[in-house]
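Only one protein chain is missing from this complex, and each of the others stays in its spot.
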């Protein structure tokens, strides 16, 4: 069923009785060409691109809960491609380009809103680091501009320009950055995959891999054994647990990142803003809530909840950056479990087991990567070679030492 | 969270900073034949269990002890807190 304004109008006239389910609810078949483990954003986009771009349609996505129940529905919805390192840059820019055509591509309004991302800087050295990054972006064909204090003040007059402990001196802007409606991204991909024949199987947890002589031939699940020519794991937040079923240890720790939303407010914040003197980022949703977040709680955890000191820290950053939000009320907080990798960058790679593929380690950055992650993972699965933009996202990069460490904080996951 | 420091009693977790898996105590032998591989795994690979986890916390705003805290990563329940130095010695580390 194709969605359009006309369709909405016609359905409105006839009592909205004609809308069909956005996806089927099939029972798993005994065998697929590809089984994707994990029905989150990346799993669904992988299935979508496998079917749409690589002609692989005999695919199942196995999800232990409900579709989109992972971090795709628990993030702060930011999209951007303002990366420094070449190994990341082209990948995130591919993602941005996919975002830009996504809604027309999958015929679903995911509310991709390119209202800009601005990173504030507070010192000369921070400005220089942003200049390095902004220039790297420009060399990669990504848009970037450096705002001085005056220009920034015109755009964000509500920032604390007068009384700040760490004065705001300017910002690095990516105009094409912005936000998207996170759940809708999952649903759009799910709908697109389903309509191309992919079986989306909810409430189906993978409990083991079938591995014979170094070859993965399928998975054991709570709904029986499912054979597959290729098995692609895509379960950020649970990567270590799932890959342990295949006997693998990963360069990943699980950490919780809290996110927050306020009560609805009339528009007040343009685009996405990030604070440079503390960890805080904020945007305003179409519904009017300020959506914001900050640092990890910092300890290993699989619990989707955090603690009060981090909440305080985040709100302190927010108030230091823009003291007008003091009377806005925090409505809801939640936690997502992040695959924090050792250098802060992800993996899209084959594993030591033939036919078993891995996608994970997305740290904070998973949401914005959803389209490219799916596209590049589908490429890898279908062609057995990495997509050029994801060629450095290898599990063995720590062996050669060719790390993708954007912040330079080294092999301590909670610092990324 | 509250960490029951073996010397100082219960302390708020915000007095501490977190490093990670207590296996970081087990620095490999640099003379070993396969030192490169051992160091790689030591620095980069983690069990990352869902459940009981032995982990290193530093009493940064306190007495500067490194502690090994046994904590459940699903419930956050802490069942044991030891001085990392004692753990290190018990694991055979010395000079």
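Remarks
Order of writing sets the labels: A and B. Residues in every chain begin at 1.
Assume a residue touches a chain if its C-beta (ideal position, glycine included) is under 8 Å from a C-beta of that chain, and two chains touch if they have at least 3 such contacts.
Throughout what follows, contacts and distances are computed from a predicted model.
Its UniProt record calls the unshown chain "Sarcosine oxidase subunit alpha family protein", which is the correct pick from "dihydrouracil dehydrogenase (NAD(+))", "Nitrate import permease protein NrtB", "ABC transporter ATP-binding protein" or "Sarcosine oxidase subunit alpha family protein".
Residue in contact with the omitted chain (choice from A:32, A:92, A:187 or A:209): A:187.
Touching the omitted chain from chain B are residues 1-2, 17, 19, 24-25, 27-28, 30-31, 35-36, 39-40, 42-43, 56, 58, 60, 64-66, 74-78, 83-85, 87-89, 93-95.
Touching residues on chain A toward the chain that is not drawn are 3-5, 7-9, 11-13, 15-16, 19-23, 25, 65-69, 73, 86, 89-90, 101, 103-104, 107-115, 122-123, 125, 127-136, 138-141, 144-146, 157-158, 160, 163-167, 181, 183-184, 187-188, 202, 262-268, 277-278, 284, 286-288, 303, 305, 307-308, 311-312, 315-316, 318-320, 323-334, 399-403, 405, 407-411.
Note that in this section only the chains that are shown with their structure count from here on.
Residue ranges on chain A touching chain B, taken from their complex, read 238, 240-241, 244, 249-254, 298-303, 307, 309, 342, 398-399, 411-414. Listed in rising order, the residues of chain B touching chain A in the complex are 1, 12-14, 17-21, 40-41, 43-50, 53, 55, 71, 73-76.
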